[in-house]
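A single protein chain has been removed from this complex, and every other one stays in its place.
Chains: A and B, in written order; residue numbering restarts at 1 for each.
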Amino acid sequence: MSNETGSGNDGDKFDQARRNFLRGIGMGTAAAVAQPAWGGQTFQDTFADFFQKDYRRMSAEEIEAALERIERKAQARYDVEIECQNTPPQPGVVYGYAINISRCKGYRDCVHACVKENNLGRDSQMQYIRVLELDQGDFNLEHSDHYYEPETVPVEGKHYLPVQCMQCDDPPCVKACPVEATWMEPDGIVVVDYDWCIGCRYCMAACPYWARHFNWTVPEIPAEEMNTNTHYLGNRPRPRGVVEKCHFCIHRTRKGQQPACMEACPTGSRIFGNLLDPDSEIRYVLANKQVFRLKEDLGTEPKFWYYSD
Amino acid sequence: MPVIRFIFDGVREMFRGPREYWIWLAVLSLVVLFGAARYSQQLTEGLVVTGMSDQVSWGFYISNFAFLVGIAAAAVLLVIPAYIFDRKDVKEVVLVGEGMAVAAVTMAILFVIADLGRPDRLWHMIPVIGRFHWPISLLAWDVLVLSVYFLLNLAIPFYVLYSRYRGKEPNFRLYFPFVVIAMFWAISIHTVTAFLFSANPARPFWHTALLGPRFIASAFASGPALIIITLQIVRKLTSYNVSQTVIDLLALIMTTALQISLFFVGAELFTDFYNEGAHAASIHYLFFGLGGFYSLKAWIWFALALNLTAVVILMIHPLRQKTLMLNIACVLTFVGIWIEKGMGLVIPGFVPTPLGEIFEYWPTSVELAVAAAIWAFGVLIFTLLAKAVIAIEQGKLRYRAKDAMYPL
Partner (left out) sequence: MNSMTLQCLVCVMCLVVLQAQAEEAPDVRQPLRFEGYPGAPEFEVVPRKDELFFYPCAQCHETMEPNPEIRTLNTMHDAEIEHGRGRIWCLSCHNLENRNYLNTLLNELVDFDEAHLVCGGCHANRHKDWYFGAHGKRVASWQGDRTLYNCTHCHNAHSPAIQPRAPKPAPPVRAGLERQPGIQHEKSAVWDTHVEREEQ
């Protein structure tokens, strides 16, 4: 359980009244139903889950309670003790990412590090990062091969392009969501409240980078491979039927650590940092390298650049 | 209370009829029940039971949704001549058309709900207790316009029928403003549905200003096709007076709309194929296949053939005036537009993906069963509404003061 509680509202009178009301019901039912039921959950938790408000309207205590429920649910479902945190954004920080495509060799180490780090369903088989293989002299994504499996990479005459969520500054997915279940945090990360998403998948249609993925079934994660360091807006175990996406490893980066994909990259192609710090590595790249962004013409202002040297 | 009696009598009328009527209701209910059982499988196992994937994240459900909004909007083609041009013949059947709109909107909304990953969280859309992302999200717009359209199409006929039920003429000045609103609203529901797709630069296939006009044109072809057939069925099965002039009018509208619709398709094809850029990949997939994948190719050419045949029949006056030929044209148009604006519009938007991957989609038996159930449910609603409407319009169902003593 984390003490670092984030940007929950203090709540107005309406919220307060509603909260007290719900708490009252919760107490009553807790007394009535003490034993776990409802698929390993107490009735009280199920009830609180159903009526849980969206992240940005929860008070600090409500978020705390939600985090505890998430931990209990993980215990019940995966038999793993996780720690779900709510690390707030750092002030004066907006994240940016750059990839040196002349360094990327197409190993896919980033892809698989991401799967482990972010508790992506092994059975539902979701991956946040796609590495595309393209012919040299060709940058048409429709000619790309997503499923390349040669003996060794890089293959002569090919180049590689890793694609993941670009954390657009004008994100079309956020505009699309009918229930405001996805938004951009102050540090520029576009996040999803998995407990608020209704699963309409309009954001998936709106995303020009194919960065959004859907839990077609309950994500299955082997207990021993579960990453227990989790964040509410990040890699906590997800329910079925909701959309998720790359969140720049919010549970790591907000504490100053690198995203898992960057740490895993054996070639050092990945550069991550604070766009607001003029002395940061990412700003050096933007100032000194020829950079481009994918599909920049769509006007979504990606905070994800590519460069070569 | 006359209102309660009205509802009571109306509902009683819905469930009164000859054996054939009951068999019809039973068949529809069976289809609904069967689909509901398959839907419960989707609820327990998740959308994994569908053919949809991260690559093609919308499928058969949303295809039917897009098509049905068009059918709902087409009711306006009866509303305008009935109320604005005061055509007596149209006025007699306008309520049937509005009943169809109610059924179509219901189906459209059910298709969206069936497509949701978390239908249990539908309340998140309700303003104040949830978060309704209006006016930014086009999906929020769609929910709003469809709900209001649903209410308008319930309220206006309710008032008109209730007046007739009490043996009075409805007060034209009272409901006329709502009729005007409903007219514009009909256009808006389909425009918003088109914008839902065209608002996505991520999907070049949808991202065209022509999509809105195309939606309206194809709706005004497929809608009248359905209305023409339905009115003939009503005429055949009941003693209700459906004037041939109404059908002629609708056939004429349908002819024009289908011509315009096909012209739009041609304009789209020209623009995409003259200089075939990356934006043409989806339409290339649809019409010719792409990279060895061509599951929609046969369907779209079939749809195009149906529509072209229909437009030829409709354009030749002697042919159009033959009931049989007209009916053939109606069926061809309905099926043709259903393919073109359903799967033919939704699926290619996802193929190839924004990252250039080609992954094909085909609906599973669950999707087909659920879709069949929703269609059956729509037909069921329409049958029941039409049954009551016709009885009241024919004057068979009237409020009688002495019945007021009848214990409820």
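Just so we're on the same page, contacts are C-beta pairs under 8 Å (C-beta built on N, C-alpha and C of every residue); 3 or more make two chains touch, one makes a residue touch a chain.
Bear in mind the structure is a predicted one, so any value in this text is a computation, not a measurement.
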Among B:W134, B:F176 or B:F359, single out the residue that touches the unshown chain. B:F359
Looking beyond the chains shown, say which of A:Q41, A:T87 or A:Q127 touches the absent one. A:Q127
Touch list for chain A against the chain that is not drawn: 100, 103, 105-109, 111-112, 123-127, 130, 135, 137-138, 140, 143, 145-154, 216-217, 253, 256-258, 262-263, 265-268, 271-274, 279-282, 284-285, 288-289, 307, 309
Even though one chain is not shown, chain B touches it at residues 48-49, 51, 53-54, 290-293, 357-360
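Throughout what follows, only the chains that are shown with their structure count from here on.
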As a quick test, compute the distance in whole Å between the mean CA positions of chain A and chain B. 38
Touching residues on chain B, where the partner in the complex is chain A: 45-48, 50, 52-55, 57-58, 112, 115-122, 124-125, 130-133, 136-140, 143, 196-197, 199-203, 278, 281, 349-350, 352-357
Contact footprint of chain B on chain A as seen in their complex: 50, 54, 57, 124, 126, 130, 132, 140-144, 146, 163, 172, 175-181, 196-202, 204-210, 212-218, 239-243, 295, 298-299
